[in-house]
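Here the complex is missing a single protein chain, while all its other protein chains stay put.
Just so it is clear, A and B label the chains in written order, and each chain counts residues from 1 on its own.
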Amino acid sequence: MLSNIGIGLIVLVLILSFLTIYAAYLDLRTSSQYIKKRIYQLSLLQTTFTVLSFFTLIIGYINSDFSLINVYENSHTAKPFFYKIAGAWGNHEGSLLLWVNILVIFSYLFLVFNHKHNKRFRLYTLIFQNFLILGFLFFLLLNSNPFNSIYPIPLEGLGLNPILQDPALAIHPPLLYVGFVGCSIYFSAAMASLISGYGGKLFAQSIKTWVKISWCFQTLGIIVGSIWAYYELGWGGFWFWDPVENASLLPWFAITALMHSLIVLEKRNTLYSWVIILCLLTFILSVTGTFLVRSGILNSVHTFASDPSRGIYILVFLSLMIFSALIIFFTKNKKETFNFNLESRETFILANNWFMAFFLVTVLIGTLYPIFLDVLSGVKISVGPPFYNIVIIPLVIPLMFLMSIGPQFSWIKSQNKFFYKTLFLMLGAIAINLFILYFFGKYSLLSNLIFTTAIFLILHSCFDVKKLFINKNKAELPRIISHLGFGLLIFFIGINHQFSLEEDFNLKVGEIKKTNNYEINFKNTETKESKNYTAVIGNFKLTNLKNNLVQYLDPEIRIYSNPETLTYEAAIKTKITSDLYLTMSNISRSDYYNIKFQNKPFMVWIWISAIMIALGGFIQLTLKKNEA
Amino acid sequence: MKLSISKIIIFCFVAFSLFVFWKGLKKDNNYDTTELIGSKISNFQLIGINNDDRYISQEDLKKNKFTLINFFASWCAPCRAEHKYLLNLSDKKIKIIGINFKDKKNNAMNFLKELGDPYDFVGKDSNGKISILFGVYGIPESILLNSDLIVIKKIVGPIDQIQYDEILKLAQ
Partner (left out) sequence: MKIKFFLFIIYISIITPMHSSDNQTKLLNVYKNLRCLVCQGQSIADSNSDFAATIKLVVQDQFDDGKTEEEVYNFLISKYGEWIVYQPTFNKNNLLLWILPYIALIFGGFIILLIVRKTKHNKVN
């Protein structure tokens, strides 16, 4: 029953998409300044049916309706209520339905909220967005239908994978999808802008809220994913430059660049072509990322269960998107004249774009190179963290320097009034760095420069906060918070990297391991039976040899029966000053356990700084028009 | 649209990348070492499982036209499945060296007593370090060498009928 309702609703949405395109096409030909009411109605109806279809799927999960293959494969009667719901979007077909929902909802909202803008521009945006919607709907119906039914109806579901039952993992996809898929609307808007000729400052104003929304959610989505990885995956890290992680980072670089360039487009009515390119590129990167993740072309811990037929569909859709974007851009784009003084805020924003483009190209090449090499020559290589760290980290140094002094410049042309302020803050940063160096430890030249420029950025942002209180001009607050967050993030990542203690050793029950700083006593193990797993818990007593502080840590090895999996739960003690991290894994056919111990200073500040970056964006959204 | 060099280049580049993606879909993305053939094995010393004084080295293998090196253990279920193929190969006069991987001597001997002993020599690899010398990462794995000690075939996982036929084809 649910299957029929679900498929019926999808087909209705499909029909409405066609109708919307046709109605918009007709309305383009009228001379009226206003969009016909019918088009609003069609769009609202389309949104309603799409959301209803998603609810239908969720109801299927709540009721454990195993007549739907999707529910059967991904759910289980014993799953907790919240995770049953989250299971709806935690699989390929369900998440695709979520994509369609966001495409449709954004389509409607853009139509409604931009009523002050040019009619032809809005109609074209609607048309292009609906072409995207059609593409995804066809993919859904023909290849990845969450409403496919199964008969006879199984009594129990397959999906009780414990790793997926986690709150962070439940909200991570929706957050990311608002980012990934949200950028579809300004892809369509960019195409519409090229065709209708509605550009410049007004175009910037029409899309800027949407760019900011997608940026905020993309940032938050990436952060939540990293926090989950740190707490749940048991390796103590939070970013692995895994292809799926990179797939979420690539659009982020593009959206960040776009967000900055939009400011220039709005203020100075220039950089239009580049803004269009970024708008088109962002969604193209999103779909490319989805292709890499869902087609099985890449080897990754993260991938959904892969299926080459999906890959073909997405590839065809991607090709159509890229080629239509290229053709329309090349036919409609006009040459621009530029007016950039070296000492102006615009030039520094250009510099931001330059760095974002570099990072984007690096991550793109690193991710795709193994595929190209394998296909063209059969040679298989790996590109992992060392590559990205070596290429990207040195460039973060000039980036942070430019991030600090850039906002000091005013638009068009700046008088050089702040040379002494810059010098003063630079000396302050150097002093603080030397202080850390002298009291806490030795580190490489590169690390010194990272710390110095990060502190420089932090100091600048703090001074700007002070200036804010004096001027009472809230417009700069979001930028200050985000830049401050970025400086803090790099600073704390640097501290964490330099001053982390890591040990990897084998221990038997009852043995004690002594390192330079810690004594680790493997006291005993105990077994615990839980609802769907058996846990072997290791009791460890940690003594800090420097200050004689004692901590107890209890890592676990969990043995699940349905499905049969083994997970390693790290024991993590999070404090303001540092995290203690302990994992234990058994070595087959031996009494020994492999123990990994880490002391990670200021770990929680990494999350705080990252959230600060997103916070700046959210504040920007809440600022009223006259404050911004 | 005015056709310019840069536009043509961009179109070609995009088309090329999409083509590579399409080709890449067909490839298996799980890495195994079966394509690492053609290099010479390194020097080794393999201590016998029974008698600590008895050992062989790469020099002993040069006497054989072909040698099959097979990593196995008594606790490994797929090793049981492939064992009959090893016995057949041994009957066909292929020299087989067995390397007992992370196992106890008694268990290994019982394993061979139960299923038959196809090996001309059984060596021990208690800590697994010998397996690394041969580029092995799991068991069962088998490596076919010629008299120059060049690897001519690698089998990752248990030997099945197809692999068995291929070994015979190469080793005759």
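Here is the rule we go by: a contact is a pair of C-beta atoms (placed from the backbone, for glycine too) under 8 Å apart; a residue touches a chain by one contact, two chains touch by 3 or more.
Keep in mind it's a predicted model, so treat the numbers as computed, not measured.
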(request) Have a look at A:Val51, A:Ile195 or A:Leu373 and name the one touching the chain we're not showing. (result) A:Leu373
(message) Of the residues A:Lys116, A:Lys417, A:Lys442 or A:Lys466, I need the one that contacts the missing chain.
(response) A:Lys442
(message) I'm checking contacts with the chain that's been left out. Which of A:Leu155, A:Ile381 or A:Leu549 qualifies?
(response) A:Ile381
(message) For chain B, which positions touch the chain that isn't shown here?
(response) 30-33, 35-36, 39, 102, 127-129, 131-135, 137-138
(request) Go through chain A and note every residue touching the omitted chain. (result) 234-235, 237, 242, 299-302, 337-342, 347, 350-351, 354, 357-358, 361-362, 365-366, 369, 373, 377, 379-387, 390-391, 395, 430, 433-434, 437, 442-445, 448, 502-504, 568, 585, 587-588, 594
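The criterion applied here is as follows: only the chains that are shown with their structure count from here on.
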(request) Return the distance between the CA-based centres of chain A and chain B, expressed in whole Å. (result) 41
(request) Can you check the complex and tell me which residues of chain B touch chain A? (result) 1, 7, 10-11, 14, 17-18, 20-27, 29-31, 35, 75, 102
(message) Under the definition above, what is the set of chain A residues touching chain B in their complex?
(response) 291, 295-299, 308, 311-312, 315, 318-319, 322-323, 326-327, 330-331, 368, 371-372, 374-376, 378, 380, 589
